[in-house]
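Sharing a structure, written as structure tokens. Questions coming.
All protein chains but one are shown in place.
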Amino acid sequence: MTDFDAIPGLVELIDAHGETTIVVEREQLADAAAHLRDEHGFNFLSDITAVDYLGWGDAGVSGYIGTPAGRDLNTPMTQGYQALPQAKPKRFAMNYHLLALRATRPERVRLQTWVDEGEAVATLIGVWPTADFHEREAFDMMGIGIDGHPNLKRILLDDDWDGHPLRKDYPLGGEPVRFSDAV
Amino acid sequence: MALDGKRLRDLGLNSERLLMPAKGPSNFEEEVNDLEQKLGLTTLEKAVAWAQTNSMWPDTFGLACCAIEMMAIVASRYDIARFGMEPFRGSPRQADLLIISGRVSHKMAAPLRQIYDQMLEPKWVIAMGACASSGGMFNNYAIVQSVDKIVPVDIYVPGCPPRPEQLIEGIIRLHEAVKAGVPPAYELRSVAK
Amino acid sequence: MATVTQRRVGDPIYTQSRIPQPTPSVLTTSEELRATGDIMTVNFGPNHPSTHGVLRLIVDLYGEDVTGLEAVVGYLHTGFEKNMEQKTWWKCITYPERIDYVSFQNNEYVFVAAVEKLLELEIPAKATWMRTLLCELNRIHSHLVWLGTSALELGAISMFWYAFRERDLVLDLFELVTGERMHTRYFQVGGLAEDIPRGFYPEARKFCAWMPKAIDDYETLLTRNKIWLVRTQGIGLLSADDAIALGQSGPVLRGSGVDWDIRKDEPYLAYHQVDFRVPVYPEGDVYARYRVHMDEMRESVRIVDQCLDRLENMEGEPWIADDRKVVLPPREELHTSMESLIHHFKIVTEGFRVPEGEAYVAIESPRGELGCYICSDGGPKPWRVKFRAPSFVALQAAATMMQGALIADMIAAVGSLDTVMGEVDR
Partner (left out) sequence: MFNDWLPFAIYGVFALAIPATMITGSFKFAQRPHRRVRARTTPFESGVSEGPPQRQRFTVSFYLTAMLFILFDIEIVFLYPLAVILHLLSWFGFFEFLAFLLILLVAYVYIWRKGALEWH
């Protein structure tokens, strides 16, 4: 695997399920993106995903877990086994799924940066023009500000819609249906 | 039921009346018959109703997955040209029937209502599929929970997406209701007033 | 009768990038044209026969020339991702099919693959091969719907009836295997929902024998048809590096001369054991994308044939994994083993749990790279699901293609992007 140590603003490198995640500082996102594209050949931005971690791990997860390591059928089911997911540094995560689109050894990586309520992320239209619609969708659905985006307005919802639906504190909406809480 | 050697067509996916000839007329037909007695159309009105049902032109209003199955009823196997509905009109001015095929989001509600208003009367509406009829499996902030909230609907066709036969069954029932003298939905329910 | 001179096929598509400057997805009319006062702004609105879906294009026209274009989407926004966060993993599988309702099997597979990646579940061979077969059948179905509708837009109306005749044959096969024409819900996490019914193999063989002849019919109708050539060659130009910069994938990318197909370059399912060719055309216009679609249909039929060879001698093999924590135990086992009853009860009431983590899986859907990002907190419900829709990205290239296009060319170019609005608006 190529070493990603020389990336400006690098916080940590995570390897899980065969995917490498590069966590960078929010301020150096644009330089990290330019660096990845020029030095490591990630010329294709396939997707920008914004994730809201409000209330992450509050529910507490009990009961047995299909952990990849031990899944011995015979161990009695441990009811009280509390496996709380790791805490996340900030509320929002912006994941940029990059692809080195080349004939020899194509490679995928996730460039991740953490954003708090009210903070904005630098636009990457200069690096990858395809980021235009993705960033507008992240702004529309999750309310994450994008600095320097030339055409930042809602893309999926009405322009006069208030609130950002994919946030965890936004209600699902729709009509209450009998027995709707047993979803 | 041995399948080998038999093509699907030979299994005969016919409508229920052919499959169960002994069953006699379904309750829908009984309703239509005694409606006809009650309303008592004059021969002129019957002629007009007959003319309307045999050339009821649908408006191309394809939204989501049901639009693909709506396109299938125009194609050769389930052809609705047999019922005089050959041309799918582009503009609502020349359309009599609005088949709302797919889920209607809040952003699409205003254009849908405008197109319905721009259709000339008499006009009918078929809510095709679960999403148009009742919001389907999308009970959330984005989807209008039933098209009934926007336009008066004549026929609700269940299914997700409904088979082409189901949609044609809905269309035939609409034709039979109009021939029996049932007025269009905007007269029954005063949404359009 | 007009001679087409300025569109020479074969020379490099265009040199420097044509992506509109301030906003890559919005083409703005130049100032002096607007000063002439002859600019007419037209709405190719949500309900337009040629957009085949609720796409709205705000077009600035100077006579017949398209000088400004902006795509407004969102008229079919359905809030899939919000709904999926409220359902258990098992119930979520029915949602992705309705996102891209023309290639429903591929969408279903991408979500199931992402969940299996987090679970690190091992799938039996029979399920892998049957999934490959159904995904390729679905590719044929999707290309047929595209061919029927985009030829209809350019005036070749009879092509609609030819294409939808074969589409019904494909749907008969889906109905035979899964009981439902579209949105089959046949894939489970771990394999297939049911075993392959008897009588499917001969029917599929008949389809594979008939389909190449049908594609020959389409080719004789269109490939050397002078009207089709004049309407599609040299129109909607997109160079290779513009396509990559704009994140295009699938037939749009392979039509611009970039040899990238996830089935070949990042093989999944059984694509590395199957022999097929990836069609690439360098012209980068609507005709090149048409040729890519046609050749891909032929290749898909060959893949379906090879899958059938393997599947026919796999009688009696398991069609779903037997990991009791995720997969429902077989019915007869419930009467005897208490363990299975607990697992069955646990899975049905609360839903199986997926270990904490996030995963991104990208597959080659008929429209391009279809990605699914899932994030789980170890609970029975997904924390976040996001679909990377190739059509959503394809619409950004519409503005780049409109440089110097007539209004009739715009219809051809937007049609060749093969956008499905359910996938664009999610």
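We call the chains A, B and C, going by the order they appear; numbering starts again at 1 in every chain.
FYI, a residue touches a chain if its C-beta (ideal position, glycine included) is under 8 Å from a C-beta of that chain, and two chains touch if they have at least 3 such contacts.
In this text, all values refer to a predicted model and were calculated from it rather than measured experimentally.
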Query = Which of the chains on display does the removed chain touch in the whole complex?
reply = B, C
Request  = Please pick, from C:Q21, C:N43, C:S158 or C:S337, the residue that touches the omitted chain in the full complex.
outcome  = C:N43
Ask   = In the complete assembly, which of B:L112, B:M128 or B:A142 touches the absent chain?
value = B:L112
Note = Note that subunit C touches the absent chain at residues 1-2, 37-38, 40, 42-48, 56, 62-65, 406
Task = Could you please point out the subunit B residues that touch the chain left off the display?
result = 48, 91-93, 110-115, 117-118, 120-122, 186, 192-193
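Assume only the chains that are shown with their structure count from here on.
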Request  = With chains as vertices and touches as edges, which is it: line, ring, star, complete or other?
outcome  = complete
Note = If you tally C-beta contacts per chain pair, the winner is A-C
Note = subunit A to subunit C, mean C-alpha position gap in Å, rounds to 24
Request  = Could you grab the centroid distance between subunit A and subunit B? Build each centroid from C-alpha atoms only and quote it in angstrom.
outcome  = 43
Inquiry  = Going by the contact rule already set, what residues in subunit A reach two or more other chains?
reply    = 157-158, 165, 170, 172-173
Ask   = Touching two or more other chains, which residues of subunit B qualify?
value = 107, 138-143
Contacting residues of subunit B [partner subunit A, same complex] = 106-107, 135, 138-143, 145
Ask   = Mind pulling up the subunit A residues that touch subunit C in the complex?
value = 16-19, 21, 43-47, 49, 51-52, 56-57, 59, 61, 63-68, 71, 73, 77, 83, 85-86, 95, 97, 99, 101, 103, 106, 108, 110, 125, 128-130, 132-134, 137, 141, 150-151, 154-158, 165-166, 170, 172-173, 183
Note = Given the complex, residues on subunit C that touch subunit A span 19, 22-26, 73-74, 77, 79, 81-83, 86-87, 117-120, 244-247, 249, 258-260, 265-266, 323-326, 339, 342, 346, 350, 352-360, 362, 369, 371, 373, 375, 377-379, 383-384, 386, 388, 392-393, 395-396, 425-426
